[in-house]
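Before we start, here is the structure in question, set down as C-alpha cells.
For this depiction, one protein chain was excluded, whereas all remaining protein chains were kept in their positions.
Here is chain A:
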Amino acid sequence: MLTADTSFDDSGLVMQPVCKPVRREGGVRKGREKIVSMKEQENLRFVECVLLIRDAQDKAAFAELFKHFAPRVKGFLIKSGTDASMAEECAQDVMATLWHKAHLFDPTRASVSTWVFTIARNRRIDMLRKQRRPEPDELTWGPEPEPDAADVMELQQESTRLVQALAELPDKQRDLIQKAYFGDLSHSEIADETGLPLGTIKSRIRLALEKLRHVMK
C-alpha cells in the first residue's frame, strides 16, 4: 500500500496537498477535524499498547505509553502540591501499576488517560495521605477479554471530544475545574453548575455499564 512518494503525517492520515485551494471556512474546519482525528488515533494507539502489554508483555508498547504518560503524571502530581522527589517515586509506581494491571483496563468504559488518572489518584492518596480509599463495589470480575471494537471506538472518540471541549471552555471556567482536580477547591467550593459538557460521554458509559450488567446475569 505504501509508496515512497505518499506523504503521511503522524496519525497516518494522508496530508492534504498544500496547493489545493480551499475556502477559508472549510479550511479551518478541515484543520480542526484533522487535529481531532490525530488525537483520536493517538487514543486508540494507547489502547492498543495496553492490550499489547496485556497479551504479549510488550516492552516497546510500554515505552511508548511511558514516554507520553510518565511526565504528565509527574507534572500533575507536582501541580497538586506533591514535592518533586515524591512525584517521581509516585509516577514510577503508577507506570509499573499500569503494566501489572493491564488485564483490568476496560477500553469501553475509559480512555487510557482516564485509567492512568485513576491509578495516579489512588496511589497519591495511599502514599501521601496514608489513607485508604473506599471504592464502590465492582460490577464484574473484570472487563470483557474481547470488547466490541465499535464500543471502544465510540468511547475513545468521546474522550477525545471531551479534551477538546475542555480546551474550548472560557479560561475562567476551565481554571476553576482544574483547581478542583488539583485539590485547590474543597467540595463545598465547587459549583453545582460546572458547565462541563458531559452528556454524550455519560451515554457511552451508561451503555458500557448496562452491557457489563447484562453479561453478569
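Just so it is clear, a contact is a pair of C-beta atoms (placed from the backbone, for glycine too) under 8 Å apart; a residue touches a chain by one contact, two chains touch by 3 or more; residues count from 1.
In the analysis below, contacts and distances are computed from a predicted model.
You can't see one chain of this complex, but its UniProt record names it "Anti-ECFsigma factor, ChrR", from the set "Anti-ECFsigma factor, ChrR", "Phosphate ABC transporter substrate-binding protein (PhoT family)", "Monovalent cation/H(+) antiporter subunit G" or "Phosphoribosyltransferase domain-containing protein". Within the full complex, the residue among A:E146, A:D171 or A:D192 touching the omitted chain is A:D192. Interface with the hidden chain, as seen from chain A, comprises residues 59, 62-63, 66, 69-76, 78-79, 84, 88, 91-93, 95-97, 99-101, 103-104, 109-111, 113-118, 120-122, 124-125, 129, 131-138, 141-142, 159, 162-163, 166-167, 177-178, 180-183, 186-192, 194, 196, 198, 201-202, 205-206, 209.
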